[in-house]
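With one protein chain withheld, the remaining protein chains of the complex are depicted in position.
After this line comes subunit A, so read on.
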């Protein structure tokens, strides 16, 4: 056996490995393709061998060839073989190859499901890792569905290396299998607070990706992210979070208000450019979302703009680029602040870097005003001439058009100038944007009536010089403008000076080389022109031969188009040819035809908005899904279908329906029906009537009446000889403005009237500077686009229906329904998946236990406390002012208010968020800010408080008030009281529900918090939460939130604890055992922040208390004082427990093992719903529910030192009995005592 292996490996030595392949390819530079094809043949041979090493080697080479562009999908099966090798080396090769070349339509992928599942649960973390990495590249909907459970389990793996990969891959799973999002989400959310920074970062990453596409579903996570933002130091995470906030703020402006301050702080403090940049970006997003100005906003904008200017001025091109990019975002809402940096931006237009020039172009959009538009466009036109690459030139072109046409041509004062710019742009060769210029020409000519004569003249010149545009034929996108030119000349032919010449130009044989759709327009408009020519000729008393010659011209030239291969052209040409022939006949008989021919094209065309058709409302009572005729019944049609195979169906059908019916309808009947229909339409308000102008009324006032009449104030000669240069217009315009200025003084009253008119017609002039001084060259009247009558303006129709993220638009706040608690599983594989322990665990994990809410609730609770605290303080100050300290009476209302604002009885997440957000505008008047949050609940809150609890509560709170106002330090008592207080609140909520008689299982849980008051004085307040460290069995993490309660800056905080034999505060290396730990932040007034301290403990069986001190410096404007605050840290036994999920089978094994010792506890008079009770134990004592049957549940937890603790909780008639088992009886006893205490406080 061993010999065989050695022999095999010796054989292998001489196989070609990857390096040999690469070397070979490099040595065969001339005949690379041939060499590779021989290599592929070799590889095929190698793949046929049994030796997995040989196969792996071959697959490895294939991966390389794939990169060179060779299709290797034929080896997919071999890749799967290598993937399933037991050796990591080969497995990795296999998965790499798979990740490079597998995709959704690779059919062998379905063979991999079980292999991947096996690898995912492999004891070797790298097997799992490699499988996850590979899967992330080729996951399919099937794989996602089958493996979602396994991956979800891995999210709680003990190794952070696996956890982070599993978390990250969930995003791909969600994309392919959206149903998994809701069940997996609670766990994903949990990972946001994972102790490992890598896992945390991965979770942030995934949620940010999800939230970017469907932000509104993730709004409720804002408080949690806010906490992360203020506590995290990882720049990657911070950037992601800040970007996420940028996406959330547009949905919730209050969030923006809350964000501004921390973001501004970050902007000032961070040295990382990437972070600074993202902060600026998000601040901009916030400012955009807050449309109404808060007083200090201009400061924020100034800060942003100023920081961006620094970036733009930097020599580093990257920063310059990003600065411009961000600047363009500010531009949209605060153009004024950007406009002040015009110099800088124009300077960037000359940068050698194309990316930067493009960004600067974007900004120009907002820089223009009526005054400088011409100047800026002139500059751009220079760039157009210089631009070498077509991409940049095209970009310039679209920008010029964008700038000029923005907000309904707001900044154009002289349309002749604009038309001539457009005409100049047509001289660009090889641009892709011919159609853009064309549509602008059409738009301007149709909507600006005053300009038509000029436009027509220009277009005629264009048509005449068409050969210049079509130089290199059809490839050239610019010939599109001829489409516009021909149409404008035809439609507005009455403005043509020499229609005959234009007609001739339109019928040149060269036209036949143009694209079909343009030819079609040519032909059609030639006919229009023909009509105009005829009218001109007949009107004059000239001889009829000229008219006949015109007809002859058409008859001569049109046959060319009749032969066109383009159907449209052919059809139009032949129609018109016949028409002209007929006209010629009439002409020969000396009949006046002009008027009738003109009538063919009479009437005005009105511009219609692009979305108009879509906006036509569906008339009431019209259901488009209803059958007009009863459909043939299913069976009948099926029968028919079957029969039809043999017989001639069509003949039969025809005889049945169509013919006989048509014969019945005679002319009279038709006429009658038409009348009826017309009457109906006339009475129907929803029917869009044909514009009256389109009726056969030539030059009738009725049709155009509703279009405001144009007044042309011709101060510039309309016709400029030859092809006009836009520059001429610039000059003329300048002169005109000069003149206007002079005139203005004389004709002040007249001007006023004009202005009034202008204001009515055009959108408000928001341009900067002395916009009002510039009057348009002529009163331009821009016809607005028509919309159907009751169409509502909206922007709803721009969503891509194929976006995969659409499926992920799932409401995540709704509690999981029973049916959703586990992932749906394919039904034909029930035994495989259902029996797996993971599945059971799934059920347990996803039960809406309070755990999944912890983060938010903690935060929420904290905030609520904070707001109350603030309120209290504020009030107190007032009272002290008014009647001196220590008065009992005035405290009373405050007290009721406290009681009156219990946590919301029903806590939909949205209202949590509201609460969190409603604290936002604290600055000036905290009471007012908190009021809207608390008042609506007051009524129910009052009723909720159980009568007997009230006096006690009152007693509790009042001394507390007094104490805090006299700055005494009795923390321990207070701590207890605070706790009690808190429970009273939650209890209140519970009572209320009892009274209301709505004790339902679905009843939402009252919010809970593990943060307990540690100590408090007039400067600072500390609340803390103690939890075991998952990673290290001898450590406990104490999270302390420090809140600055005074109006001064608090700095140099030092946290110190007197170590006991058993527990020690972990200090940095080199620090003495009595040195304090410096709290790594300072606190501005009103701010709170969280710090974590790690303690090492040896014995966890007994609870213990540690004495500690916090020293800090309070710094006011003129002085600073040292202060200190003593506290006692209480390490309960509960804090050594860690919430650990457990499978029910493992649980029963544990109980059967007999290692555990039992103990039990009875609680009387517990009148709260069972699920509240469980939630409370889970939350406060870190247990998880293993199984629950009716009013009986088994629970599990584990201590940091690995003691198992099992509870069996039963309830009946307000009595709860808890049977507990643990391998450490001392610990168990203490925990039970603590549980008892928790409930006795209720």
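Just so it is clear, a residue touches a chain if its C-beta (ideal position, glycine included) is under 8 Å from a C-beta of that chain, and two chains touch if they have at least 3 such contacts; residues count from 1.
In this text, contacts and distances are computed from a predicted model.
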item	value
Candidate names "Pleckstrin homology domain-containing family J member 1", "Multifunctional methyltransferase subunit TRM112-like protein", "NADH-ubiquinone oxidoreductase chain 4L" or "AP-3 complex subunit sigma-1"; UniProt protein name, chain not shown	"AP-3 complex subunit sigma-1"
Given A:117, A:165 or A:227, the one touching the chain that is not displayed	A:165
Residue in contact with the excluded chain [from A:35, A:70 or A:365]	A:70
Contact residue for the chain not shown (choose from A:38, A:114 or A:235)	A:235
Touch criterion as defined above, residue of A:208, A:330 or A:403 at the omitted chain	A:208
Chain not shown, touching residues in subunit A	5-6, 8-10, 12-14, 17-20, 22-23, 26, 60, 63-64, 66-71, 87-89, 92-93, 96, 100, 103-104, 124, 126, 129-130, 132-133, 136-137, 139, 161, 164-165, 168-169, 171-172, 198, 201-202, 205-206, 208-209, 212, 234-236, 239, 243, 270-275, 277-278, 314, 316-322, 352-356, 358, 391
